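Note that one protein chain is taken out, while the other chains of the complex remain in position.
Presenting subunit A:
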Amino acid sequence: MAAAEGDFYSAAMEWHFGPETGSPFWLSKADSLGFDPRRDVRTHADLRRFPNVVGELRNVPVEALIPRGYGDRPDVIGAFDSGGTTGAPKRVLLMSDWMRHSLTWKSLRMDDLGFPFDANWLTIAPSGPHIFGRLMAEVTRMRGGICFTIDLDPRWVRKSLALGRTEEASRYADHVVDQAHSILEQQDIGVLVVTPPLLVRMAESDRLVDLVNEKVSVIMWGGAHLDADTRAVLQGEVFPKVRLCGQYGSTMILGGSMERAGSGKPAGQCVFDSFSPYTTFSVVDPDSLKEVAEGERGQVVMHHVSKSLLLPNNLERDLATRVAAPAGALGVSVADVTPVAVFEEAQVIEGVY
């Protein structure tokens, strides 16, 4: 395992810091890092040596992020924004090879979790500039179903809430839920993808609850936090026969982690495993930024190391409990993810997303 870890990071650093293959963004930084990634980065722990550069993704031209090794005609699916929960959005590129690769992994996790094959999906998620809706539409295709989509504009909702216009945010949520109602009423839907605030809103309508219980076999939530108590009410009382599964991710790691299936998770907890070794988590003390011990809570750090992108050490806006990663996986897994109240001097405002 240690040998595999070393081989993985050697190859990744060769690629991202080789003059022929690395991106202009990283190559221009190589001299100022104070270490030589190609020589010094051999383990997951070594990633912590990198500076957190996500702030620079607010204004770097996205072309500079493409590794030169992709050649003259890189297959770019598109540019996507971070959520923008804490200030101006950060932008990254989604390459087609990474999308295929990561969604194949995700689809296999869905098999573990008992997702149906050939079922139609109703995805209530943002399309551009966010990555969530796009990935969900693709994964439906891979799993043989037809994808119904309802777009969301979480940026507008956050803006409304920041201005104290809760009534407006609420009307917008109703507008989205009405669209879901119509599709659920008229079509055969087996999988529902939705954000927790909208799922809670849907749970307030008896008719919608009946429709979901009658037709849907899996609800996959993501894009915002779901506290353990609300999850218990949703699963235990509102949708007792529907399987509730979470995904937790970030545009900054170009995808999500999936809830751990079946056994192996502490009682009542929702544990997320990342797509190791490409996407990994650390959990750190918010003040010292040192890693916390297993079972303790701290702030989540995400790392992305793939052919398409190198983005280590991204301090996310969430708190979580550190849980042991599955055997052979790098980094840690996270449980009971909740928002931190204050981040980068800006108040975190969550809304429908």
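Operating definition for what follows: contacts are C-beta pairs under 8 Å (C-beta built on N, C-alpha and C of every residue); 3 or more make two chains touch, one makes a residue touch a chain; residues count from 1.
We take it that contacts and distances are computed from a predicted model.
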Chain left out of the displayed complex - its UniProt protein name, from "Aldehyde dehydrogenase family protein", "Cytochrome d ubiquinol oxidase subunit II", "NADH-quinone oxidoreductase subunit M" or "Carbohydrate ABC transporter membrane protein 1 (CUT1 family)": "Aldehyde dehydrogenase family protein"
Identified contact with the non-displayed chain, of A:146, A:161 or A:203: A:203
Which residue of A:163, A:232 or A:324 touches the chain not shown here: A:232
For subunit A, residues in touch with the removed chain: 200, 203-204, 227-230, 232-234, 237-238, 268
